[in-house]
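All protein chains but one are shown at their positions in the complex.
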Amino acid sequence: MTTSGFTPAGAPDQAKNIEVDPEGTAKEASTERPEAWYSVIWSSKKARVGVITVGVFILIAIFAPWIAPHDPTDSSFAPLMGPSGSNWLGTTTNGQDVASQLVFGTRVSLIVGLFGGLIATVIALVIGMISGYAEGTWLDDVLTFVTNVALVIPVLPLIITLVAYSSTRGVTLIIFVIAITSWAGAARAKRAQIITLRNRDFVTAAKFSGEGTLRIVFREIMPNMTSLVAASFVGAATGAIGAEAGLAVLGLGDNNQVSWGTMLYQSNAQGAIAQGLFIWVFAPGLLLAILITAMCFVNFGVDLLSNPHLRED
Amino acid sequence: MPLLDMQHLSVRYEPKRSQALTAVQDVTFSIGDGEFVGLIGESGSGKTTLGMALLRLLERPGRISDGKILFNGNDITHLSQDELRPTRWRDVSTVFQSSMNSLNPVTRVEAQFRDVIEYHTKLRGEAVTRRVRELFEMVIIDPKFANAYPHELSGGMKQRVNLAMALAIEPRFVLLDEPTTGLDVVVQHEILENVRRLQREQGFAVLFISHDIGTVLNLSDRILVMYAGRIVEEQGADSILRDPLHPYSKGLLGSYGDPRAETVQITYVPGRPPDLSQRPVGCNFAPRCPERIERCVTDDPPLFQIGSARAACHVAALQRLGGDGAEEAGSPIRTFAGPKFVKTSEESKAALRGEVLLSVENVSKVFERRRGLKVHRVQAVQDVSFELRRGEVAALVGQSGSGKSTLASMITGVDTPTAGRILFHGDGGAQEVAAFRGKNLRDYRSHVQMVFQDPYSSLNPAKTLGYTLSRPLANYKGIKGDAARAKVLELLETVALNPPERYINRFAYELSGGQRQRVVIARALAVEPELIVADEPISSLDVSIRAEILELLNKLVHDSNVGILYITHDLLSARMLSDEVIVLNQGQVVESGPSLEVIRNPKDAYTRRLLEAIPSPDTRSARTK
Amino acid sequence: AKDAASGGGGKGSGGGDGMVPVLNLPAEVDASVGSLVNYNPYSAKPATMTWLYEPLMMQNSLDCKVAPWLATAYKWEGSDKLVFTIRKGVKFADGSELTAKDVAFTFNLTKKYPAMDTAAVWNDTFGAHATSVTAQGDSVVFQFSGPAVPKFQGIIAQKIVSEKQYGSVGDPTKYIDKQPNGTGPFKVGSFNGRRLELVRRTDYWQAKKIKVSKLVLEGQPDATQALLQLRSGKLDFYSGEIPNPRKAFVSSDPKLNHVWYAPNGITALAPNLKKAPFDDVKFREAMAYGINKQDATLKATYNMMHVASQSGLVMPLRESMLPEPYTAENTTLPFDLAKAGQLLDAAGYKKGADGFRTNKDGSPLTIKFAVQAGWIDYEAMADSITAGFRKLGLNVKQVKSPPDSVDLQKKTGQFDMMINFVGSGCDYANGLGASLETAQFPTKSEVKGNVERFSDPAVDQAVKALQGSTDQAAVKENVGVLAKTMMTEYPVMPILYAPARGIYRTDKAVGWPTEKDPYANPQDAILLIMTHLKSAK
Partner (left out) sequence: MKYFLRKIGFFLLTLWAVITLNFLIPRLQPGDPAELMVQKLAGKDAQLNLAQVRAMRAMLGTPHGSLWSQYWEYMGHLAHGDFGLSYTYFPYKVTDVIGQGLWWTLVLVACTQILSFVIGVMLGAYAAWRRNSRFDSIVTLGSTFVGTLQPFWIALLLLYVFAYSLGWFPTSGGYSQSTPGWNLGFLYDAVSHAALPAVALMIVTPIGWILGMRNTMIMNLGEDYIRLAKAKGLPDRTVALRYAARNALLPSVTGFALALGGLLGGAILVETAFDYPGLGRLMGEAVANKDYPLLQTLMLLTTTGVLIANLIADLLYGVLDPRARRAER
């Protein structure tokens, strides 16, 4: 056992001194570092298209007053006009500018999507997480029971009741109603997810570190669910946008605001098809589909985070 | 003409979004009919990739970038899948690395035999059933399990079924990719015996992949050593044991010692393998090599033919073949000149005189499992008693399912015994662990900590090391802010993660397995516990890192006078670390006593079985002598 | 109503003696599923209410003429006794003859089963309850416990059933009538769960007047569907709402496609008089001038209707009822923002710094405008009114909620203002009167007419008198009181006349009512119309 032959220039002659070079480790380790979430999402062509499309809609929503040629509720134009220089897409039966309505409609859809998705996700998160973490206890039983009930209750009559009860029917109400009627499915998914995470050693380890239950749930486990949470947010937002339109189509929307849903509703109620105002009827539905599709595309990207199998290569 | 001839094969992974890497580079070797060849190398060295290339099952982003594969003289490198299909399984069959999952979970086992047999042979109907029974008997499984679903089989049985499947249509060549990884030592041993026996009987050729040189040496005629995508040494099994050429092979060989020896020592290869996406200058292994000479840093060594062997090492070549600078290389050494871990029998004697820290008294645990309407009772632990002293390491040894983890969770207060009691002798006198609730339990855990088996899952992937380590400090000691940071740095230093500032903000995925396990240990140390329960802390690590961790634990016992309960199914590591061994079989203690004594003179048959199961190069030398 | 259809009745020359083989009408009820059919006119939703069972008489709500039907004449003897003469020779579908006894039986049945007493004969809803209904020879005599003139409309509309059929069925409202035995012009040909085919009865008592051999009632199309079906001739008549019918329907084939929207009542803006500032008549007067009725009419009805007179009576139909010095002309208030502004200034509602007017005491003044969401014409009116009021400096905010919720607000009185319907039938006590009478404040459980909660003893007096008087002069005098109140107190502000819609084709049948020949209200007198239809060929 000799180390005599081992004398490279400047190298210490003690074998034990061959230590891991920390710099080196950091460098090589960086190759196994998970990709940043944004680059994962961006890597998907679909997600890219989705992000850009949604971005465009967001810009339109923000700059609606500058983009739209007119006030969407201004009914001073001649009704039933075809497309013209001043009314790019014609006017409604009430003499409102269709193009401006479409532009401003973006706002409602996006706001509903953002907040409806957010609230539903938060509810789902809290209930799903707590119930999943407490799996097998009475708390889980209670929360699962509530979730199950919420899952089977027919949404439409419930929404009608809720909406009918409030004297004001602003976007806030719509968001609220959508949120509280749509969290249950996501809560279930989160419960299932947390049950698998809960049995990971790092959770037990956190207990040994003296962490309390809530801290374990929200500080230890939740950060590991970001992709699921993100996916369920995008999903919930998508659902909320659709639901707003659906509500509006039933005549339960916020009629003080122009949204694509209320446009659909108004145009149908005013017999737009029969009067040949096709743009008025079909454009909002098409825009809705485009926006929701774009968001689904974003979700394709988000899916890649939690499910690397799906990554394109 | 060799059965398999691989010429200059290179495989590249070219993922769209990360750097391309060459996982297998310029690999040339051949295997003759009926030959048993072992392929070893540490994790990530490209063994599986090579196997997949050979099977032509590489999937995107992997592809064969160079070289060719000749099977029976036919070039199969670029055949299409359709052209390959008829010869698959007939020529080359396989058992996968993770073959726990390689059975279709939703169909019965027999059907999975049937489809391959019917596709490739003329057997039909009853004949197939008969053949399946025959195969089951061959691998020593009750043929009635042919009707079972995969999940109804134990891990060892699944693996044997896979083996049977691989042999179903009598292939000429079988690729075995770590067929026993993750299995219990005893089961592992049985399966490998099986493989060897069948190979002898049926004469098929085998390429056996493993990262465990012990098992490979045990079985193979010839060994291929792979490092960072290349073959670095090829030699007959007996000769490599006697005279390993490449320092890396020496390092792998050094990870075994004889547990019966008065003084055991094992070596380990420090550092991490290179980044495969970078083209290295000089020898790939040079940064980790204790024998390296100047030339290694500048020249990439080719695979030198040294006698009947081949090795990619300047030093070895110079030593054996002479040439310029031969004197710089010095004379050949058999062992790895790197860091080593030594255990003498002296140390243990002192440890066994410490004061009692934990006493386990007649503890039993029964689990009740509902399955449909029936309740199954599982006696996981039965009437177990032992004591653990300060400054002592007690090893709890037993095969899978013997109740080790159950005992650990009762000791740490996660579970409560159904009978008997566990007493902790802390500041407050002897206290019963099962009685701890809420705050008391938390308090107890500031004295008792746990090190988990899998360092990958016991660190939160979303948190930095600094956060992970500061939490117990904040919770138990109320240390926060700068003080906590200082303490965390100190802890990192204790577990030799130097310099600690570099590590404090890292995430677990930025560390190697060994480094991770150090962090896990550091976390356990944060609260300055009196007792550490380490549940198989090294079994998921590469052999070369194991010694590192053992050494760290050993240092701990000596420096901080803690008691460690070391749980393992591997008697060698028990011998390396522990002062006392408690052998557990089916929940019962079958034997216990000072480590060396138990290992030298095992009284119980079960202990002897465990001993036999230790895969070690030395058992081969014993056999071949 | 400016659109006097060129076709219709005027096209008499085209009408021959030929029969119309079939006419397609929409189903009368929205409920139809499978074989669940019920022809019982007293069920909640009978398959048809018009063609099988008939009423005693029919009153044209436009000119208030009463057409004799199963009864040939009626007579008030005082205000508490009503006598009908029942027509002879009327046969039920089963061939048996209608008698005064059947009529008395029908009404006495409603006594036993209040659930079918839709005319309120036996309770005090519109005037005093009856004490008896008896058949005396050809006559049926209603004896009331007090003045009951407003019950007349309900009584003549009650569908008459035969004692033979309904005498033995127990509670008639729970009786499923699958073999209708009425006196009507049609009998059931077939019903397949959706499509009801009615065939002409040759033994109908005025069979000569019925020129349609078959009626097909199928589906309840929405506006778009109805329009497309009308255009393609799959539907011959429709009285539902179709936006912009002149452009959407008539213009596609002006020869055959026609509309006539008759004034059916008044759509008015109703402020809550229990709340400031609406309790101030000056403020209300200003509101009346601040409504751009012309614009509202355009947006809400595409100018199908006329702007309404402030008098609360439909002009010019009821001009004769106006007291001196009012005329149809001068009761229709112009849209005059300047005047409205002056009125508000004078009354002390000054503009504040933000451009909005304040209360008299300077506190901010905001008005919540409750709007029935989904009633698109109401929404359009509300938009127009809101725009006008905001120009006046009134801070109006719309709160749109489902009609049910608005009804709830009517009951609770928790609203600032809303759009409401004011009746203007031939029964003034029940129409305009109900909107102004103190007794007609909505209650917690019932929506009644006086939504704005106007109260004036003089008006109550006049309404009471109207309930008790059958004498035209007395009626005119009392209606005058109501009209005058409307003109001076502005309890509600009429916007436009609500439409009774008639949208029809003249390719198969002609003879529909038009503005020139308003012999029937197109919305609820289709049975009467049927007797006027002739083949177009």
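Read from first to last, the chains carry the letters A, B and C; within each, the first residue is number 1.
The working rule: contacts are C-beta pairs under 8 Å (C-beta built on N, C-alpha and C of every residue); 3 or more make two chains touch, one makes a residue touch a chain.
Given the structure is predicted, the values throughout are model-derived calculations rather than measurements.
Across the entire complex, contacts from the unshown chain go to A, B, C. The chain that is not drawn here is touched, among residues B:R88, B:R292 or B:R471, by B:R88. In the complete complex, the hidden chain is touched by one of C:G449, C:G468 or C:P494, namely C:G449.
In the complete assembly, the contact with the undisplayed chain comes from C:S190, out of C:S190, C:Q342, C:T366 or C:T488.
The chain omitted from view is touched by exactly one of C:G312, C:G423, C:P491 or C:P513, namely C:G423. Against the chain not shown here, chain B presents residues 55, 57, 81, 84-90, 92-94, 96, 98-99, 101-107, 115-116, 119-120, 149, 151-152, 369-373. By the touch rule set out above, chain A reaches the unshown chain at residues 46, 141, 145, 148-149, 151-158, 160-161, 164-165, 238, 242, 245-246, 249-250, 264, 268, 273, 281-282, 285, 288-289, 292-293, 296-297, 300, 303, 307, 309-310, 312. Across the interface with the omitted chain, chain C contributes residues 30-36, 38, 43-45, 114-120, 123, 125-126, 154, 173-176, 190, 192-195, 218-221, 225, 228-229, 264-265, 267, 372, 375, 402-405, 407-408, 421-423, 430-431, 434, 445-449, 498-500, 523.
The rule is short, and it goes like this: only the chains that are shown with their structure count from here on.
Between chain B and chain C, the centres computed from C-alpha atoms are 90 Å apart.
Annotation for chain B: no residues touch two or more other chains. Residue positions of chain C with contacts to 2 or more other chains are absent.
For chain A in complex with chain B, the touching residues are 1-9, 11, 15-16, 18-22, 24-35, 39-40, 43, 200-202, 204-211, 220, 223-224, 226, 311-313.
Within the complex formed with chain A, the residues of chain B that make contact are 15-19, 21, 60-61, 270-272, 274-275, 277, 287-294, 296-297, 315, 328-331, 333, 335, 337-339, 412, 414, 442, 445-446, 449-450, 452-454, 457-463, 468, 471-472, 475-476, 498-499, 502-503, 506-507, 509-512, 515, 520, 523-524, 526-527. Contact residues on chain A toward chain C in their complex (touch as defined above): 73, 75, 79-80, 93-95, 163-169, 251-252, 254-256, 266, 268-271, 273-275.
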